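Notes follow the structure.
The complex appears here minus one protein chain, its other protein chains still in place.
As written, the chain order gives the labels A, B and C, with residue 1 at the start of each chain.
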Amino acid sequence: MAVSMNDSVTAGLPVRRKFDTGSLIGLVAIIVIGVAGYFLFPNNLALLTRIIAIMLLVLSIDLVTGYCGVATLGHAALFGAGAYGAGIAAVHFGITEPLTMTVVGAIAGALAGLISGIVILRAHGLPQLVLSIAVIHLFHEAANKASAWTGGSDGLAGIAPDALLGMFQFDLWGRTAYIYGLVLLIVVFLGLRVLVRSPFGMLARGAREDPIRISAMGASVKSVLLRMYVISGVVAGIGGALTAISTQVVGLDSLSFTLSAESLVMLVLGGTGSLYGAMIGTVVFMWFEDLVSAANPFHWLTMVGALLIAVVLFAPKGLYGSGAVILGRFKGGRK
Amino acid sequence: MSALFEVRGLNKNFGGLTVTNNVSLSMTTGDRVALIGPNGAGKTTFVNLVTGHLKPTSGDIRLAGQDITGANATSRVRMGLVRSFQVTRLFYDMTPEEHVALAVLQREKRSGRVMGHYAGMPEVMDEVREILELLGLVELSHLKVREIAYGQQRLLEIALAMALRPKVLLLDEPAAGVPQSETARIEHALDKLPSDLAVLMIEHDMDLVFRFAKRVIVLAAGTIIFDGSPKAVTQDARVREAYLGSYANASSAA
Amino acid sequence: MQTVFSIAIDALAYGMVLFVISIGLSVTMGLMRVVNLAHGAFAMIGGYLASYAARDLGLGYAIATLIAVIGTIIIAIPIERFLYRRIYGAPELTQVLMTIGITFCIIGIANFLFGPTLKTIPLPQTLQGSADLGFRSIATHRIFAILCGLVVAGALWFFIERTAFGIKLRAAVDNAAMAAALGVRTEVVYAVSFAVAVGLAALGGVVGAELLPVEPYYALRYMVTFLVVVAVGGAGSIPGALIACLLLGAIDTTGRYLAPEYGEFFFYLAVILIVTIFPRGLAGRLK
Partner (left out) sequence: MKRLVAAAIAAAVLSSAAYADTIKVGVVGPFSGPFALQGKNFKAGIDAYFAINGNKVGDDEIEVIYRDVPQADPAQSKALAQELVVREGVQYLAGFYFTPDAMAATPLLEQANVPMVIMNAATSAIVTASPYVVRTSFTTWQTSSPIAKVAKDGGVTKVISVVSDYGPGIDAENAFKTAFEKEGGTVVEAIRMPLSTNDFSPIMQRVRDSGAEAIFAFLPSGPTTLGFVKAFNENGLKGAGIKFFGPGDFTQESDLPALGDAGLGLQTTFHYSVSHDSPENKTFVEAAAKAIGNPAELSFPSVGAFDGMYVISKMIEATGGEQDAEKAVEAVKGLSWTSPRGPVTIDPESRHITQNIYLREVVKDADGKYINKEVQTFEKQGDPGLAFVKK
């Protein structure tokens, strides 16, 4: 029923504040965890960098799936486009400056986002899922065919990025790549925080909840989703470029259905519709995979499967989503 | 000289079935028109034709002298033809403030911005406050919509329509589902609608119709059978015939 | 002309194999509204059981097939009871997560029990070899698969459209609450349809094994194919699935004959085209 003035109303008022505490907390958390990772696992930086790159892909899926409600099993197309974009720029055009490579990756990702958006947004539900599958297979096949440019199934090797800012070489320990990845992640995270709170972010959330209402407001739902697809392409493209720069090789796996499906699983595992969910899902899945596959590669698939089932049974909103609910209940209980 | 909003010779057939039959009407600035009719008269189809969700078989629709028959639903909204919904369509995880802000931003063509927060845009905030105050929703402005009462959600529907500053507003049963005790608030809100706005209200509640409308149009079996003053409507033989039996409440309310 | 005939026969055979394997998924997705990515896993279980029964126990093909279907259903019952029942009506993504999890587990277990090598199901003498059609020969087991497809399509159509259970099922799909109010035990209806779907998967796994050999990654390898078939046909529609299979079979076969190096492009472009023109699947327009 109607709630008059009570504490939750006053609690809501600080929305007016200019300063975004949520972003600050997230920022501090990323930096603390990132730095801790650097010192706790100094010999695993390559793996951590890889986690960051995939995290960018998962964040990018969250933009279209979590915030806009588009189901996709083909999002690696955007990631792979970024990776190949940056890689081809380096190998065939001699663009080896890492920042420029990243920008090229972002643009390639945005283009791939535009193309897949145009196709995928033509249907809903299961047919949409199938369109996304078709898109990723077409991208994969195209890259396989264009082996003169992409190296085909042998992979695109020979990417040799310059020193970052002319000072920091991409070294054996992967320190530069890791720190660069961390910085990219922070920039993207802050950018996305701004985006999801922005008018456009509200519009996108609205488009997921009730597209008819959005069009009754005079906004074209399709255009909103397509723009979001392009933005998500930028994010995924940056992730792809980071892979190309840090591993110096790009394989067809970066354009695969497997990667698309795996990263969607990571997102759902963490919880859709929140940036933290996407990041937590990636870390937990990849960490779990690394741990289990090192311990017992012959059975890791069974254990990963069991993990996924357990999450559906006991944390149906994903790890972050369900965690937030439990925390909220706990707080509510105290009040 | 043309009317603000005009529908001429509108027809819609589904297969062999004619659902809208040669409907014509026109409205000018400040009009308060009620569209009534028994169930199955074709009101919903009419709304869908006007808002652009259905394509008419023939006939045309004009807004401010411009033919909008071929325009799609969203561009009609942008041209100033706005509707509200019979069943509340709101974003349950957003606050009323966010709803209205989004509508204002959309109207101002600022909803595509990927930076900034509406709270940091004073002119937007001022307008949002103003509308929420006008409709008595200020106290709820930071609650999630799922937490507020249905009557208040209906008010928010009206608030959203106002925020879009339409030229013509189609109100689809604004009081539907609202308990009798709260209809007064809805009525009150309708009074606050800008006086130069042309309003076409589809409504079942005859009390509301008579208090609000200056003119009543009766639709039956897809055809307009009456267009005139609220006083005259109950006297009209064809209207009585159309409603007889099928809509006993109407006569009692009249 | 002969070539056209020949391609048409290949297309028919391939399409029917697809149909037998995918139709169960169409039932779960269309009638029970579950995005069941584990469908291939059940087909695989069927394949393994039949292979074990026929090769290791030396039983006949028919008995092995029967064991596969019944065995898979028995294995699936607890899975339905404890896992699937939790996701009926849940959001699509949750269903995806759950059924992928189940698939992973089944793959892992199959790998552990049967090892990573290919398993075959020995065909009976009558199904071995090829039949001569005059201008070309066709494998006998393919003719068998075509017949199986026709029988399954007919039986399923009869089951859903003409039996009391079918009426209950359709009622439960249209409006579960209403059906329950009318005394339909929706839980039982769901369990039975799930069993039917799983049984069909197992049958498909056995009949299709000549084309899609049984090995642990079967469940993932062909998942996409099954999904595509169901989406193109329109989930839940038997005629839709049948037409989709024949159409996709024809596109795939023709593409691979005319321009094998672009076969993949052909196929997926056609899928995009069909799905865009018929967003609810082929059956969405046919009805």
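Everything below uses one rule, namely that a contact is a pair of C-beta atoms (placed from the backbone, for glycine too) under 8 Å apart; a residue touches a chain by one contact, two chains touch by 3 or more.
On a predicted model such as this, the values are computed, not experimentally measured, just so you know.
Visitor: Which chains here would be touched by the one that got left out?
Guide: Across all of the complex, the chain we cannot see touches A, C.
Visitor: Out of C:L118, C:L147, C:V188 or C:I277, which residue would touch the omitted chain in the full complex?
Guide: Candidates C:L118, C:L147, C:V188 or C:I277; residue touching the omitted chain: C:L118.
Visitor: Please identify, in ascending order, the residues of chain C that touch the omitted chain?
Guide: Where chain C meets the chain not shown: residues 3, 6-7, 10, 13-14, 111, 115-120, 122, 129-130, 136-139, 142, 210-213, 215-218, 220-222, 225, 252-254, 256-257, 260-261, 263-264.
Visitor: Footprint of the hidden chain on chain A, which residues?
Guide: 39, 42-47, 49-50, 53, 141, 144-145, 147, 151-155, 157, 160, 171-175, 243, 246-254, 258, 293-294, 297-298, 300-301
The rule we apply is simple: only the chains that are shown with their structure count from here on.
Visitor: So which chain is the furthest away from chain A, centre to centre on CA atoms?
Guide: Checked the centroid distances; the maximum from chain A is B.
Visitor: Provide the C-alpha centroid distance between chain A and chain C, rounded to the nearest whole angstrom.
Guide: Whole-Å distance between the two chain centres: 33.
Visitor: Express in whole angstrom the distance between the two chain centres, defined as the mean CA positions of chain A and chain B.
Guide: The mean C-alpha positions of chain A and chain B differ by 41 Å.
Visitor: Going by the contact rule at the top, pick out the chain B residues touching chain A in the complex.
Guide: Residues in contact with chain A: 51, 73-75, 77-78, 82-83, 85, 89-95, 97-98, 101-103, 105-107, 110-120, 125, 139-143, 147-149, 151-152, 160, 164.
Visitor: Using the touch definition from the top, list the residues of chain A that touch chain C in their complex.
Guide: Going by the criterion above, the answer is residues 65, 71, 119, 122-127, 129-131, 133-135, 137-138, 141-142, 145, 257, 261, 264-265, 268-269, 272, 298-309, 311-313, 316.
Visitor: Touching chain A in the complex: which residues of chain C?
Guide: Checking each residue of chain C against chain A gives 29, 35, 83, 86-87, 90, 92-94, 96-98, 100-109, 111-112, 224, 227-228, 230-232, 235, 261, 264-265, 268-269, 271-272, 275-276, 279-281.
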